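What you see is the complex with one protein chain gone and the rest in place.
For clarity, chains are labelled A, B and C in written order, and residue numbers in each chain start from 1.
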Amino acid sequence: MRIYYFAWVRDHIGYSQEDIHCPETVKTISQLAAFLSQQSAGHAKAFDDLNAVRAAINQEFVNSDKSVKDTDEIAFFPPVTGG
Amino acid sequence: MRIYYFAWVRDHIGYSQEDIHCPETVKTISQLAAFLSQQSAGHAKAFDDLNAVRAAINQEFVNSDKSVKDTDEIAFFPPVTGG
Amino acid sequence: MIKINIQPEDFDVTSEIKSLRCRAIGAIATFSGIVRENSDSKSLISLTLEHYPGMSEKALDKIARQAMQEWPIESVRIIHRIGRLTPEDNIVFVGCASAHRHAAFDGCRFIMDFLKTDAPFWKAEETKQGTAWVSQRETDTSAKQGWLSGKK
Partner (left out) sequence: MIKINIQPEDFDVTSEIKSLRCRAIGAIATFSGIVRENSDSKSLISLTLEHYPGMSEKALDKIARQAMQEWPIESVRIIHRIGRLTPEDNIVFVGCASAHRHAAFDGCRFIMDFLKTDAPFWKAEETKQGTAWVSQRETDTSAKQGWLSGKK
């Protein structure tokens, strides 16, 4: 599973993308975030407040209960501030 | 009294401005229009439908019951269509 | 700052937008009105615009001031062309600059709506059938009424 990070989510984690093999128990975005938060102190900080983090699957915004699969492109980032 | 005409009001009358000395009985825009409509066949045509004509006194839109005086700059024209 | 011109000449939107800029602003909304080839299914050859010199400048200035009273707008630019225009020519430009985008949008739209009903300009349309003065559109008077009744 390819995962991208943007803005302060990336700053905390320290890099902008990684390829992850998740355990079978990770079925949704929120379970993936919980799994990722155990990978490093940076990950823990990035996912500390899940209300502050948004996610996309295959470049579409999704809610945290959305299912993920290994071939998906996942992204985690703060609420957007463009324009 | 200096009077200006614009658009089809001017086309009917045949010229764009004139200086008029009104009788004492002409006290309002509608009385002035009635007086002017007797000046020529062109004037009569221009003021044939008073609902279709708008007026300004000293470059401000006014209603037909507005008072006029000899030193005013008066204008008659159709509803505006700019922009 | 309000700047108004009534002129036969065309205008350049980039330079007009530049003239609206200052450090306090973050948003510029503009409107460009353009001569359409087809009007009510008649094919247009030209439009001729005339105005009431003196009154038209005053009327536009009053509309711009009303917009600046209603919203936090830093600057307003209005250009209205006169004379003979052909399809695809610019007719009118309105630009509003503000710190925030909604004030810029509201101001620009308000100025266009009131310009249509409160500024002394008249259009004559030339088609194959001849030349005729354009009638006022009911949708334009109702757009103004919308602002006056609080609908935006």
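The rule we apply is simple: contacts are C-beta pairs under 8 Å (C-beta built on N, C-alpha and C of every residue); 3 or more make two chains touch, one makes a residue touch a chain.
Nothing here was measured: the structure is a model prediction, and the numbers come from that model.
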Within the entire complex, the undisplayed chain is in contact with A, C
Residues on chain C facing the left-out chain by the touch rule are 12-14, 17, 21, 23-38, 87-88, 99, 101-102, 104-105, 108-109, 112, 143, 152
Residues of chain A touching the missing chain are 4, 6-8, 11, 56, 59-61, 75, 77-83
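The definition used in the following text is that only the chains that are shown with their structure count from here on.
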Rounded to the nearest Å, the gap separating the Cα centres of chain A and chain C is 48
Between the Cα centroids of chain B and chain C the separation in whole angstrom comes to 26
Residues in chain A with touches to at least two other chains are numbered none
So chain C residues touching two or more other chains come to none
